[in-house]
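Here's the structure we're looking at; comments come further down.
Of the protein chains in this complex, one is absent; all others appear in place.
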Amino acid sequence: MTYTLGQIAAIVQGTIEGDAAAVITDIAEIQYAQPGQLSFIANPKYTKYLSTTAAEALLVAKDFEEKFKNLVRVENPNYAFSTLIARFRPSTPFPKPGIDPSAKIAKSAKLGQEIYIGPNVIISDQVTIGDHSILFGNTYFGAESQIGSSVIIYANVSIYHRCIIGDNCRIHSGTVIGSDGFGFVRTDTGISKIPQEGGVIIEEDVEIGANCAIDRGTLGNTVIGKGTKLDNLIQVAHNVKIGQYCFFAGQSGIAGSTQIKDGVTVAGQVGIAGHLTVGEGAMIAAQSGISKDVPPHTIMFGYPAQERHKAWRELANIRSIPDLKERLKTLENEITQLKQRT
Amino acid sequence: MTYTLGQIAAIVQGTIEGDAAAVITDIAEIQYAQPGQLSFIANPKYTKYLSTTAAEALLVAKDFEEKFKNLVRVENPNYAFSTLIARFRPSTPFPKPGIDPSAKIAKSAKLGQEIYIGPNVIISDQVTIGDHSILFGNTYFGAESQIGSSVIIYANVSIYHRCIIGDNCRIHSGTVIGSDGFGFVRTDTGISKIPQEGGVIIEEDVEIGANCAIDRGTLGNTVIGKGTKLDNLIQVAHNVKIGQYCFFAGQSGIAGSTQIKDGVTVAGQVGIAGHLTVGEGAMIAAQSGISKDVPPHTIMFGYPAQERHKAWRELANIRSIPDLKERLKTLENEITQLKQRT
Partner (left out) sequence: MTYTLGQIAAIVQGTIEGDAAAVITDIAEIQYAQPGQLSFIANPKYTKYLSTTAAEALLVAKDFEEKFKNLVRVENPNYAFSTLIARFRPSTPFPKPGIDPSAKIAKSAKLGQEIYIGPNVIISDQVTIGDHSILFGNTYFGAESQIGSSVIIYANVSIYHRCIIGDNCRIHSGTVIGSDGFGFVRTDTGISKIPQEGGVIIEEDVEIGANCAIDRGTLGNTVIGKGTKLDNLIQVAHNVKIGQYCFFAGQSGIAGSTQIKDGVTVAGQVGIAGHLTVGEGAMIAAQSGISKDVPPHTIMFGYPAQERHKAWRELANIRSIPDLKERLKTLENEITQLKQRT
């Protein structure tokens, strides 16, 4: 597909600075872009490629201050660029509706319309699958689980019994939903397992990455709210309640019974202890360890984590120790001299 | 099922303060409990719900000091409550004995009595499966592996060749047992792989969560001792020996050849370096990084980890730097004045 820069600007509702007749044949990241290719700058780190990129044109923010031969200014360059991907790249090839004969589907299961069920899929008793859902091969659905409509479940996902997956969810390969929570009590005679008889509710529009583990609740449900997105290798322990439109980056983990309110952003490898509340709109920097409740709209950092500015001051304090030593040494010398004088 | 509070007290061997005739129709967590429901307080954090909960009655510890309309005092409220779950909730629906015709079972495999083998299970040459075990669908058992009796293996588990799983073990979905240890040597001509020809021994009564990775030993075995419990997404490297009745919370990892003695408790996202010994009964706080041997019955915290009180003092020291600066500034002023005076 080929577009003029003018056509591109119309699609992304941007304003051109440069040649509206420039021909765009493809899109690329700025460091790899070739003549004819459109790229973008959203993260200022990539401004360093401005002088070397062969890109034909760039999508940039309205207040972008650098010069380039052809610019298209837009509200959100990242978003604008993402809307163009489908025009230049073949999209993910999804299978057409149909049920592979090797799938094992319980007679009591209820299947929606226009669904795809791949080879070796196991659908247990009383499972329901909504319309237009796609279940890739080798997936497992435990008894009485409910899968919404327009859901995509990738290969080798395991969903235990009595879990609920909302409409438009997408769950990547290897993820496990509904495994037993880690509930044990040390007793006089050894260790006793606490039955884990709750479930998991994943609300609509949730995406969960690869190889995550979402445990079922003990009595009630573990819940992931509408529109929340999880990256890969994330642990969500039993009884956790995650609100709507949260982001969790890779390898983060949330211990049991913690509540995460709406709009929270959690970076990679963060750990959040159990029985806490993380307030609405809070942000947690990578590798932080959260051991106390987090107030709403607070940015946390560190191990143990503190409010960001407090954590930074602490780091600055640590880095001021050599200066303190120096000043202490000076004072000691001065005192010695003073004592000799008096 | 409906019970009087008197009946409940008899079941959990507790003593009532309140109305023995109160009717209990269900159980719930304290913050969600409704009239007729029994709840409990084990963690003091939940005492804050005392004034708002609609619970009919609470299981509490013998020395619980707050007041509530109906209390049942017991030795261990967490344990007592857990024993009631099976009375009020439908238990996990396990499949009945039987072998799905789609399972691929080698002729040389030896299968016990009254076992369940789900769809698409792969049982390789010389595998043995003990009586009453349950192998969910899409699981894989490599050649010569030995699975004990009353074992539960959930969907999509992979067990490599020559691994041993003891009686009464439970292994959750996505977990991998017996993958090659991470053994390579840099040589003049590149990187050489060290053959990993040992095995894995999981002793009886072990539970392993979802998406864990337990590597096989190089020569000898990686061992997980009797009664030990692992949460999700845990890494156990080659040649590790874990003792009996240990707990490992989610996303913790143990590097190669380390020995963990009996009764150790490891919190979430802890990393333990290789070739170390963690002594009996030690406890390691969340996200700690263990880089040295840990003496028995020691509580460790921090990165790098230290004995807990030492780590706390260090944190307190860091937080005293602003005070040190203040005092240093005062001294500097005073010295300046003194010098002018003398």
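Per-chain residue numbering starts at 1, and chain names A and B are given in the order in which the chains are listed.
Everything that follows uses one rule, which is that contacts are C-beta pairs under 8 Å (C-beta built on N, C-alpha and C of every residue); 3 or more make two chains touch, one makes a residue touch a chain.
Remember, predicted model here, so these are calculated numbers, not experimental data.
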**Asked** Among B:G18, B:G36, B:P93 or B:G183, which one is in touch with the chain left out?
**Response** B:G183
**Fill in**
Full-complex touch with the removed chain, picking from B:K45, B:R87, B:H275 or B:H309, is B:H275
**Request:** Among A:G174, A:G256 or A:G274, single out the residue that touches the unshown chain.
**Result:** A:G174
**Prompt:** Per the definition of touch given earlier, which of A:D125, A:E207, A:E280 or A:D293 contacts the omitted chain?
**Reply:** A:E207
**Request:** Considering the whole complex rather than only what is displayed, give the residues of chain A touching the chain that is not shown.
**Result:** 27-29, 32, 43, 45-46, 76, 78-79, 82, 85-86, 89-93, 100, 102, 118-120, 136-138, 154-156, 170, 172-174, 205, 207, 209-211, 227, 229, 231-233, 245, 247, 249-251, 268-269, 286-287, 303, 315, 318-319, 321-322, 324-325, 328, 331-332, 335, 338-339, 342
**For chain B, residues in touch with the removed chain** = 102, 104, 120, 122, 125, 138, 140, 142-144, 156, 158, 160-161, 174-176, 179-180, 182-187, 190-197, 211-213, 215, 218-220, 233, 235, 237, 239, 251, 253, 255, 257, 269, 271, 273, 275, 289, 291, 303-304, 314, 317-318, 320-321, 324, 327-328, 331, 334-335, 338, 341-342
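One rule holds in what follows: only the chains that are shown with their structure count from here on.
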**Request:** For chain A and chain B, let me know how many angstrom lie between their CA-based centres, rounded off.
**Result:** 25
